[in-house]
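Selected chains only, in their assembly positions.
Every chain is named by a letter (A and B) in the order it is written, and numbering of its residues begins at 1.
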């Protein structure tokens, strides 16, 4: 494995093999597996789990890491091509990223969607421009429309919870004061489809996931025996659901139009997950990648209750990333 | 030992045993004692000594650490219970803290007093709410009214300076432009009392330490053969003193009333420690936990003179924390 930037680059079998390695490393630590190896972690955007768990994963395997936050202690980095750099950014990623890669054995990069032009975000323009600059092992720490580490941790969580391969997973939009990126819903949708699940995307009007994302998930589902559909009807979607995967994202009808998004979401504060959502799905577990706004996206009663799997999900970032790093840096 | 959150959780003998271990580790390094161990360090507030010395302590013992600064590179964390999170904080400590704990073998948390409600700060509401969420070894990196690592380093410093067990320690208020928390004066007072010293709290009117803090110190003194009293008369307090422990803190008469505190302290700029304070205590040493504002709380002449022990005190953070980590992670 040379890169871990998209779960879609791997076959179902390759993913299962990564998960098997993750479970093995959970049980049989390998504290010297990556002795002498060094990972650089570049965060253009905030992080808690990714920031902590990648440092932890390298340390747990005997390696080391360093963290760069452009603009905080380090130079603000320009990402646009061909620009005359007379503004705030002191350095271009075309210099900064290869330089950082030259100091380490693997690089991780987080860069969120710009949220202005859907085609550009779907094309992963910014992440791919950086990825093309280096040939060291590379990990996507969350890009415009992808978050493969989260998706892999989610898959392991579904296994840990003994959710059947063909179980029903409802990926539900939830309220948030601002428009958030599509990375996690896109990655979770694809993951569940690739796992072979019956996936229902539950979202209000104006928040349908882009056609390219839906289509990609349908292809994965077709190959794995699963299915993908979408609806705005909560009761129907949740009936008998095994898992409610909650996520906030921005309006796609008028992508990047901040005012329109705000107007739309102002009417949707009822999309806060509460216990009464589960009347027809009493065993349904709740997943969320975190961070989550309590009583805004999910109510306290759900997060503090027995159906919440968010802690397991977050913890699983560690073993799956150890498996990814093991594959990237040992082979 | 499962937690190091309050020196008051330990008997005098247990503290002496920790200090003995600290001295042993100073002389006989154990560079592999914590091999494979990982500590997460969460700072809700700024730090220099704690930030550097805990990373150093883990490294010196062969372990690793990572640092999280909520709101700086990482999400701003909400601490209030039951709140509707539609403000600046993207995540609640109820998620964030257990997640971080799940990645490491020990967690350290720094969270200063809110400085609004004395009862809430005395109850360590915020720190305890986080502490209750995890069952991993936990270290208090400074909470609302406690700083046990500083207190332990101070005790070792008193020993290093050969200050007699029953010597006189004057804990003196000093001027600072703003109201600072009670954590260090409370911890230093309790430490000196538990060590068995004659402790005098020297403070202007309006700055008396809260009754609960004084009472707790008196109990510790009673059990250890020491004593605790308070005064506003500097000359009397300092006569024959062995140690002047200097610290700035906010007005307690009207706790949390910023304007009242400011008015009160404006008249107290003479509470800057100068050489002429020591006319009747020529051998008196000066301690301060740092950071200290020069020529505001303590004059250059004192900090740069022979009676200053602040460097020894700061250095001692390293060996005592190594001892704490050794106890937390080896047993």
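Just so we're on the same page, contacts are C-beta pairs under 8 Å (C-beta built on N, C-alpha and C of every residue); 3 or more make two chains touch, one makes a residue touch a chain.
In this text the structure is predicted, and so the values were computed from the model without any measurement.
Visitor: Considering just this structure file, the complete complex holds how many copies of the sequence, given 2 are shown?
Guide: Altogether, the complex is made of 3 copies.
Here is the rule we go by: only the chains that are shown with their structure count from here on.
Visitor: Okay, in this complex, where on chain B does chain A touch?
Guide: 35-36, 38, 40, 64, 66, 68, 70, 72-75, 78, 82-86, 89-92, 94-96, 98-100, 102-104
Visitor: For chain A, which residues are in contact with chain B within the complex?
Guide: Answer in residue numbers: 29, 31, 43, 46-49, 51-53, 55-56, 59-60, 67, 69, 72, 177, 290-296, 300, 303-304, 310-311, 314-315, 318.
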